[in-house]
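Supplied in structure tokens, the structure appears directly below.
Yeah, one chain of the complex is gone here, protein chain that is, but the others are all in their spots.
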Amino acid sequence: MSAGQVIFLLVGAVTLGSGIAAVNARKMLHAALWLVLSLLGVAFIFALLEASFFAVVQVLVYIGAIAILIIFAVMLSRSSLTDEGTQTNPRWWLAALGLLILFVGICAAILLWPKVTSIPAPLPASATDLATLGKELVNPNGYLVPFELSSILLLATLVGAIYTAVEKKEEIKK
Amino acid sequence: MAVIWQNILTFLQGVLRFIGDPITILNQWLTGVLSGWGANATLIQVILAILGGASLVLGGLFFTVFLIWLERKVGGRFQDRLGPNRVGPWGLFQPLADMVKIFTKEYITPTGADKIPYNLAPVLSVGAVLAVIAVIPFASTIFGVNINVGVVYLMAVGAIGELGIIMAGLGSNNKYALIAGFRAVANLISYEVPMVLVLLIPVMFSGSLGMNDIARSQNVWYIFLAPLSAAIFFIASIAENSRAPFDLIEADSELVAGFNVEYSGLKFGMFYVADFLHSATAALIFATLFLGGWRGPGAESIPILGFIYLSVKATVVYFLILHIRFTVPRFRIDQMMNFNWKFLTPLALVVLAATAVVDKAIPSNLTALRIGVNWIVNIAIWVAADRLVRVVAPKRVVPEVARPRPLARPPLANPPQAAAEHEPGGEA
Partner (left out) sequence: MIPLSWYLILAAALMGIGLYGVITRKNLVGALIGLELMLNSVNINLLAFWRYLHYAQPEMDGLVFVALAFVVAAAETAVGLALIISAYRSRKTVDVNEMNLLKG
């Protein structure tokens, strides 16, 4: 077993373990913190895949923005959360069973696929060059349309989120 | 006799070479020693990387001791007092005495605290700041790593620091700490937006995300090419550090001490260290991105000169941060949010777009023209923004500043003036 494999197994165990803790933690705040650990593990997985840019962006976007927003939402909706009693629906075991079967099925499908044993070719220097990615994103024959659409999506999100979350004047008066 | 002189001369030359470029020579020497002991190449690399990391971190931590002294001394002068002056010459050893005091204090964990976040928070905040040092190029050969995503890494690591503050606020089971946690989220997430936007400008000029490449490409300091974005970056980095005038996270007069109110002993000390180190790294980052980093005459061939240049530049920026801290009053939280979302962020967007157009329009070898046009564009944007702010949000004149309302005074049974008025009548 090579050093890379050992690191992968450790990181994977941390990612999955904290993921399980994140969906099972009784206190929502703890769930959010476990989520942060899990996301950090995923960032390490990205680094193992030699996508260092996305490893860093993962930390920046997911931990720096999304996880902190989730913590914020937990704090804002805290008064209703006594964090007492069960936090899951009564038939959780049914979901767990179904998903376990699904997981086994996916694993079987993965392992039966012939290309699964493929060994990664050494990455060419152009593949890790961010300038190539950037040019591909604004290339009219490449991904220009999705790129521009995603910027429109972000703008729509900004407007929509503010409009949805802002306290209406009439509501304050009531 | 001549041989002895020759030996002395070569020795002196060696010393000079060592002073000029200590890291490379130390590296070569250690590699030689370790391979003499029979270690293989990978192991040597790992050992040297660990040694380098440890020396960077320890250097950062020891440097903090000096920073604390500097800040207290400068702060003292700003407030017309002497500052620490008892322990050692000019009070230089005061932080050491404070350290001893802090080490011997008792750790108190408040009742109902969330143990794991509460104890993890100081570690995270110090660790995040120390991790920043890894990508700062101190000289052409003295840097931790030159990863190709250095600038994004800076922002990502800052996010982990935020997490430390939030965990401290939430884990302490204290309402002041919780409010500080709320404010930390609002403050840090908001000011990240203009900061990232103007960070793109050095990246655009240099064509690289690596910190050392950005420093190396600055034939002209980027502050001359993009003065307005440098100013925005400076303001945003002060806000990210939650230094005064943006120190709403630990506003003493509102929140007792903010997010670290429940911490004692070394755990408090770690927040303290993180705070000071954070402003020092902010100064270093600003100097690297906008003031040419280690660039200067002779810095390419004699790396230690680059270190000196960077230190001088960073010290100037750090002094500016201190100057602002000790002379500007604190913002209100709504003012701070408005300032960011309604002024800084749109301004940063406009500056980014304008700079991109100018940068593309003028070839990079016409340096003087580039500087001139960039200055004209920047000044035009600033004037326009200033006029717009005055038109859209004119200064509201408050007709009545304050009415005397003696709230704290109990109602007097016999008001003095009334008594004085009534006295004649009483006599009559």
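The letters A and B name the chains in turn, as written, and every chain counts its residues from 1.
Heads up, the rule we're going with is that contacts are C-beta pairs under 8 Å (C-beta built on N, C-alpha and C of every residue); 3 or more make two chains touch, one makes a residue touch a chain.
What you see is a predicted model, and the numbers here were worked out from it, not measured in a lab.
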item	value
Left-out chain, listing which of the shown chains it touches	A
Hidden partner chain, residues of subunit A it touches	2, 4-5, 8, 12, 15-16, 19-20, 22-23, 28, 31-32, 35, 38-39, 42, 45-46, 48-51, 53-54, 57-58, 61-62, 65-67, 69-70, 72-74, 76-77, 80-81, 86-89, 92, 95-96, 99-100, 102-103, 106-107, 110-111, 115-121, 123-124, 126-127, 132-133, 136-137, 142-143, 146-147, 150, 153-154, 156-158, 160-162, 164-165, 167, 171
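By our rule, only the chains that are shown with their structure count from here on.
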item	value
Centre distance in Å when subunit A and subunit B are each reduced to the mean of their C-alpha atoms	30
Subunit A to subunit B touching residues, read off their complex	29-30, 33, 36, 52-53, 56-57, 59-60, 63-65, 67-69, 71-72, 75, 128, 130-131
Subunit A-touching residues of subunit B, taken from the complex the two chains share	114, 116-117, 147-149, 152-153, 155-160, 162-163, 166-167, 170, 178, 181-182, 185, 189, 192, 207, 209
